[in-house]
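I have a structure here, written as structure tokens, and I will follow up with some questions on it.
With one protein chain removed, the remaining protein chains of the complex are shown where they sit.
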Amino acid sequence: MRSDRHILLTLFPVYSVIVGLFLSGLMMLFLGQNPLIVYRDILVFAFRDIYNIADIFAKAVPLIFTGLAFGFAYRASLFNIGAQGQFYMGCLASVSCSLYLSFLPKPLLLSICLLSSLIIGGLWGSLIGYAKARFNANEFLLSLMSTYVAIAIMNFLIRGPLIEAKGEYPQTDVIAQSAWIPLLIPHTRMHMGLILALLVAAAVYFILWKTTLGYKIRAVGMNRNAARFAGIDEKKIFVSVFFISGAFAGLAGFTEVNGIQHMLVQGFNPMIGTEGIGIAILGNTHPFGIVMSALLFGALKVGGALAVQVSNISSSFLGIMEGFVMLSVIISYFVRQRIMSMLEKRRLQEESKVKAL
Amino acid sequence: MIIEGLLARTIQMSTPLIIGALAEVLVERTGVMNIAIEGIFLLGAWASFIGTYYTGSHLIGLVAAVAIGVFAGLCYGYVTVNLKQHQIVTGTAINILAVGLALYFYRVLFGVPLIPLTVEPLSMLNIPLLSGIPVIGEVLFRQNVLTYLAFALIFVLYWLLFKTKAGLVIRSTGANPEAVDAAGINVDSVRFKAVLCSSALCGLAGAFYSIGFLGLFTEDIIGGRGWIAFAICFLGNWNPIGAAIGGLIFGFADAVSIVIQTSGFKLIPNEFVIAIPYILTIVATISRKEFRVPEYLGIPYIKEGGR
Partner (left out) sequence: MSLEDRDIVVKMTGITKYFPGVLALDNVDLSIKKGEVLALLGENGAGKSTLMRILYGMYRPDGGQIKVNGQVVNVGSPKDAMELGIGMIHQHFTLVPVHSVVENVALGAITDPKRSFSMEETANEIEKLGQTYGLEVDPFAIVNQLPVEMQQRVEILKALYRGARVLIMDEPTAVLTPQSTEMLFNFIRDFRKAGNSVIFISHKLNEVMEIADRIVVLRSGRVIGEIPREKASEQELAQMMVGHELGEIKLRAESQAVVSKAEPILRIENLKVKGNLGHWAVDSLDLEIFAGEIHGIAGVSGNGQDELTEALYGLRPVSEGSISLKGTPLTNCKTRDIIDLGVGYIPADRHREGLVLDMSVEENLVLKGFDLSPFSQKGILQEGSIRQYATQVIESYAIKTPTPDTPVRYLSGGNQQKIVIAREVAVAKYLLIAAQPTRGLDIGSTDYVHQMLLRARNEGKGVLLISTELSEILSLSDRISVIYRGRILKTIDRRDVNIDEIGLLMMGVTSEQ
């Protein structure tokens, strides 16, 4: 099945993005806007200057993490819909360390914040894995609900022990300079969290395809029965996959709190978990694809946020664009399958004609 | 008095959960999970609010909710049943779209108002005679039309599933679609219709939150309750009676949470009180053993080499 025609087919994610943007463009027309102008604006603004280009990367960082979170679990045929909650728990862990341990030297403080967000996010996620292993519970529902519980915990802490000194708004104080992630490019928002994200993406690739753990994960994901017959302990896989997945989402908490916001505000970044799902699917649940998709969405957000100020489109239109792109990705899988089986049928018909001669 | 109030509230809050759970039972019995349920709840809430706001008529609002439910069902059904794509992925896409669309079009129409716009919520209909019964009358027969619909729906669905030809086909489709196919019935057609009906009902369920109860629309008006309805279907063992009981239990949790919040009872922090329904779902999900899952739930029906 490795023929040249199929190279064209592997570019399908690109096609589906184009289709998704096209559909969004149609919707814009319907609303009386000129999509060409809007898209031109988005491109122009996104790449207008270093600050914006850097911002693309900055916006992509948490998406890479939540995308990897969903995608990694998906490889084991597990559905982690709770990345949003794991992200919030990671935020809480990191901001707490930043607030209470601010007397520590920067490298140590940052390391602790990083580790804490990773561990807390991971533990929060592993609860789901454990429930699935022990009770055969439905992880889809559990992970969904866990986000709402995480939100409750976050709201409680932010309005209580962690609240800012002024006590006015539901948010923490700004964290000390020593807890700020250093910038990669000065006078922008692109911070070293990007390197962390790329390293983690590379690690995911390595884990999945070069280690025995990854082998087990993929086997369980592709055929749970065969994996059991081969002596693979699926329960251990459930717990470890959810831990790792939750840890990734938790790390997004570290990068967002310590790298961008420098504080924790109630209800911030509320769609990061869901967007991560969309990005994972667009990126074919492969770390490389996920990074690319995250960058694409980052560009849409940066350009879009500015284009919105110039044109009449509301910022919430970006959500619609994301949705369209996701839908067209899904439909593209179908189209691709159909094309491949049509090609096969035609090939067979030609072969049997040759035989008959 | 407090008890009556609490019970009345319970019935009220369980209405959308029961409608949603019944809708999910209907569709999952054919083997399809309606993962777009949360999004359709939201769209129903939004559409009914818009409809009622502009026309002043609740009926138009409800019709709008059903219409948008059907429309979403068309999209979801087409992709998952006809194109046989992954249900969870497709449902998530629609949920993302739903949030975007609802929010966007709300802003387009109303901007970002300082004070949320309101409509008069559905009025309570007193059923003559029955509403006079002490205690029960207050609780059960002074509710709005959606609640009465929910009650009726429990029995209608039960009768449909277990006493009719259509019900036999529906149940068989989820248990063994090959058997249905061999009987000469188009499996995809059964599933698609079930998705449409289910989505229409979910739209109505969502409408409850905006025009049935709060009288306004915000982007987190549903707040995960579509998912709770989804969970109730599981926990109720895919049975209308079970779904009704589940809906009541969670409606109770919702009602308790509201009562505690408004009463100023400060022992448990507010934030956790809000989370009661979700925690309850988690507990129930863990302790329930699914022993009557429709065998082919979630698996697209692919006829080998067929048409």
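Per-chain residue numbering starts at 1, and chain names A and B are given in the order in which the chains are listed.
We adopt the following convention: contacts are C-beta pairs under 8 Å (C-beta built on N, C-alpha and C of every residue); 3 or more make two chains touch, one makes a residue touch a chain.
These numbers were taken from a predicted model, which means no experiment stands behind them.
A.B. asks: Looking at A:199, A:222 or A:310, which residue reaches the missing chain?
C.D. replies: Considering the complete complex, A:222 is the one touching the chain left out.
A.B. asks: Which of B:180, B:231, B:253 or B:276 sits in contact with the chain that's absent?
C.D. replies: Of the candidates B:180, B:231, B:253 or B:276, B:180 is in touch with the missing chain.
A.B. asks: Determine which one of B:6, B:88, B:145 or B:169 touches the chain that has been left out.
C.D. replies: Touches the omitted chain: B:169.
A.B. asks: On subunit A, what residues meet the omitted chain?
C.D. replies: Output for subunit A: 1, 210-213, 215, 218-219, 222-223, 225-233, 341, 344-345, 348-349, 351-352.
A.B. asks: Touching residues of subunit B against the unshown chain: what are they?
C.D. replies: Touching the missing chain: residues 164-165, 168-169, 171-172, 175-176, 178-186, 292, 295, 303-307.
In this section, only the chains that are shown with their structure count from here on.
A.B. asks: So how far apart, in whole Å, are subunit A and subunit B when each is placed at the average of its C-alpha atoms?
C.D. replies: Computed from C-alpha means, the inter-chain centre distance equals 29 Å.
A.B. asks: Under the definition above, what is the set of subunit A residues touching subunit B in their complex?
C.D. replies: The contact residues of subunit A facing subunit B are 31, 79, 81, 131, 135-138, 140-142, 144-146, 148-149, 151-153, 155-156, 159-160, 271, 274-275, 277-278, 281, 314, 316-324, 326-327, 329-331, 333-334.
A.B. asks: Using the touch rule from the top, collect the residues of subunit B that touch subunit A in their complex.
C.D. replies: 75, 79, 83-86, 88-90, 92-101, 103-104, 107-108, 223-224, 227, 230-231, 234, 269, 271-272, 274-275, 278-279, 281-282, 285-287, 289-290
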